[in-house]
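With one protein chain removed, the remaining protein chains of the complex are shown where they sit.
For clarity, chains are labelled A, B and C in written order, and residue numbers in each chain start from 1.
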Amino acid sequence: MNGKHIGWIVLLLLGLVAPFLVYPVLVMKILCFALFACAFNLLLGYTGLLSFGHAAFLGSAGYLCGYTVQGLGLSPELGLLAGTVGAAALGFMFGSLAIRRAGIYFAMITLALAQLVYFLALQFPFTGGEDGMQGIPRGHLFGLIDLSDTMNMYFFVLAVFLFGFWIIERAIDSPFGQVLKAIRENEPRAISLGYDVDRYKLLAFVLSAALAGLAGATKTLVFQLASLTDVHWHMSGEVVLMTLLGGVGTVFGPIVGATIVVSLQNYGAELGQWVTVLTGVIFVVCVLAFRRGVVGEVALLIKRSGIRP
Amino acid sequence: MSTDYILQTTELTKEFKGFVAVDKVNLQVQRGTIHALIGPNGAGKTTVFNLLTKFLTPTRGTIRFNGIDITPEKSAQIARRGIVRSFQISAVFPHLSVLENVRVALQRKLGTSFHFWRSARSLDLLNGRAMELLEAVDLQSFADSVTVELPYGRKRALEIATTLALEPELMLLDEPTQGMGHEDVGRVADLIKRVAANRTVLMVEHNLGVVSHICDTITVLQRGAVLAEGPYEVVSADPRVLEAYMGTAHG
Amino acid sequence: MDIFGIPIQALMGQLLIGLINGSFYAILSLGLAIIFGLLNIINFAHGALYMMGAFCAWIGLTWLGLNYWVALIAVPVVVGAFGMLIERTMLKHLYQLDHLYGLLLTFGLALIIEGLFRYRFGISGESYPVPELLSGGFNLGFMFLPKYRAWVVAVSLVVCFGSWFIIERTKLGSYLRAGTENPQLLQAFGINVPLMITLTYGFGVALAALAGVLAAPVFQVNPVMGSNLIIVVFAVVVIGGMGSIMGSIVTGLGLGLIEGLTRVFYPEASAVVIFVIMGIVLLLRPAGLFGRER
């Protein structure tokens, strides 16, 4: 697995250098979304489940983290923990309902459940409704490191990202991951080998939700706010786009996809109304002609050139 | 009951919206035999398989395995009891390697299949057993290939190896020679005969050559119901079978 | 006479309004069900096409001077043709793949269509007048029923049950149903299955556009009118289960009524009631109320 090692090294180097080349807050945002997309990819790419409601985990974890830090006045690491655990619990509820159906139904059920979460977030008093939660303090990590300093925050976010990414990568390459791949490849066969596929899917779903929650909670600390944007179904669509664009079922694809999409939104802010249209066009092009995504296509190129002498 | 039946169904029935796919089938599979299920298209053979492994829920009737009523159990539970099936079209995991295909079947017994924090390298201790199984079906030289690249006949062989990995008491093979060239058919038939040495096989098969060659008992289904049962010689001489099935199949 | 403190007359009014909303749900979920039946695709662009129907009616009136009655016929035809174009040029290439790609493609299309209309018409949208023939209303005693709303219910019932009749009771419909089960077999009978698929998609889209035209005089015609509605319709579809045409119609109307009742007794919950029902239905019947067994 040499390619994977190279990937890790490149990722680490980029992570260390990036904040000195690019605006660090933007890099932090990219890292949060990259983790979100990787968590999503664990489900779509390695279990074959398309969730159209992942925003619910990102967003509710953000609110929980914000409440823990701002409302209860606890430290940021507890905020992340609260967000992650909360998202995992929510994931368990979603998963228990949704995995009983497959394919398109699964997608629609997750979408509808996420919409329920959206309405709740809009109406619960502690979320601040339309205004969202604002001015959430970043606080001191373990009571020591001041996170209001941009660079401290950056390296904290990088560490969180690498931790989350490592868990995902490990899960993919574990006995559990083997079963997930088997389910993705041929579900009836996996059943006939004696696997209770629903329980494996549920664990994958909960893992994915928890890590999406970790991403959401981190994002809340970075921007010091939690808002309805992160629970809206557009966000669920965006994470699909990131994963699809980067390469479904590739380890590094979602990171590339998230980088492209977030940069597009950031630099495209001047484009105004065309961003939606452009996003749609990318979606259509990816589905029609580019289904392997950036990383998938590159991997294919390398493989092909490797076969030819 | 003097004979030892591994699998018995009583009045097994499946109805779809006003259409009876399987009609009161009483099937008895004797331990240690190769039992074939034959019948014209649409006779309900695959439906019976799906009922036995609970991929479909029977409308009525019971299924007993080793004398235990397994009718209410779920597919995966039934598999863990030792009834393992194959599918009409090849049932492999196309983008896993050939070795991994077999290993997935073996790893369940390790009890680590929910361990997402453990490295997949912990599964390497199964490689020896997996290679043995691949050798049994003559696939050892393909161990590291990606399965999707195997020729069709080899995939069916791999499927049998994977099934064997679970050491099933009862193997259900759904048309194991379907879509194969002549040589492959011979090889797979021999393979089945070989692996059936100390277990029971129930198979759906179209190729009557294979059936006559390796099967001990044959059940003929027609329109969801049992038409005839017995050894090949008896069944093939039955005029009703000839009319319903042989006549058309060889016509 | 009161029921739970609500005068029965007011309750009647609210039920009637629930039925009106249910009519929109029914037409939209019917279109989704028809498309899903043959193409196995969840048409995420359905909401955008509904919006497009409403805008085409407005464009017809304002730019071309075509009145409501012309729009009622012409817009579904035009938008339906647009749908067929999408099917021929894009969706067609996805049938061999996982059905999820169809969902993703139509999601992208929805974004494009919505974005373009947003660019051209701005967000606050346009007002479409109620056609003169249908302005005013009936005084039913317990409420004032605008004629136009009555018309919407009538049209949607006719369209829904007409579609049901065609699909379940005619030869054409039997081909459709056979195509759902076994396209190869149908092809072998000499039926042009690809054409049938194209026409079916066109018909489903035309239904969405028709709902759009019907909605134009009721709601403000704006680019996001579809995207908010479509999620609710998806929930309706999950509850109904896509099993049958009748299922989608009945569920659509029924949920409209339930939503209407919620607005009387507990208005705060009216946005979530359908999703809550969805959760309960999924717990008890994962395949939905009318869904086919797996």
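One rule holds for everything that comes next: a residue touches a chain if its C-beta (ideal position, glycine included) is under 8 Å from a C-beta of that chain, and two chains touch if they have at least 3 such contacts.
Simple rule for what comes next: contacts and distances are computed from a predicted model.
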Problem set entry | UniProt protein name of the chain not shown, from "Heme exporter protein B", "Phosphoribosylformylglycinamidine synthase subunit PurQ", "ABC transmembrane type-1 domain-containing protein" or "ABC transporter substrate-binding protein" | "ABC transporter substrate-binding protein"
Problem set entry | Neighbouring shown chains of the undisplayed chain, as defined at the top | A, C
Problem set entry | Identified contact with the non-displayed chain, of A:L11, A:L26, A:L78 or A:L162 | A:L26
Seminar exercise, completed: The one residue from C:G37, C:G53, C:G102 or C:G125 touching the chain left out of view is C:G125
Seminar exercise, completed: Per the touch rule stated above, chain C touches the missing chain via residues 7, 10, 13-14, 17-18, 20-21, 115, 118-119, 122-127, 129-130, 137, 143-144, 146, 148-149, 218-220, 222, 224-225, 228-229, 260, 263-264, 267-268, 270-272
Problem set entry | Interface residues of chain A (partner: the chain not displayed) | 21-23, 25-26, 29, 119, 122-123, 125, 128-132, 134-135, 219, 223-225, 227-230, 265-267, 269-273, 275-276
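Operating definition for what follows: only the chains that are shown with their structure count from here on.
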Exercise. In how few steps can one go from chain B to chain C if every step must land on a touching chain?
Worked result: 2
Problem set entry | Core chain by centroid distance, with centroids computed from Cα atoms only | A
For this session: Look at all chain centres (mean of CA atoms) and spot the one farthest from the centre of chain C.
Result: B
Exercise. How far is the middle of chain B from the middle of chain C, if each middle is the mean of its Cα atoms, in Å?
Worked result: 45
Problem set entry | Euclidean distance of C-alpha centroids - chain A vs chain C, Å | 32
Problem set entry | Of all residues in chain C, the ones touching two or more other chains | none
For this session: Could you tell me which residues belong to chain A and also touch two or more other chains?
Result: none
Seminar exercise, completed: In their shared complex, chain A is touched by residues of chain B numbered 53, 55, 74-77, 79-80, 84-87, 91-96, 100, 103-105, 107-108, 110, 112-120, 122-123, 162, 166
Problem set entry | chain B partner contacts - residues on chain A that touch it in the complex | 167, 170-171, 173-179, 181-182, 185-186, 188-197, 199-200, 203, 207
Exercise. Which residues, counting only chain C, touch chain A once they are in their complex?
Worked result: 36, 40-42, 90, 93-94, 97-101, 103-105, 107-116, 118-119, 231, 234-235, 237-238, 268, 271-272, 275-276, 278-279, 282-283, 286-287
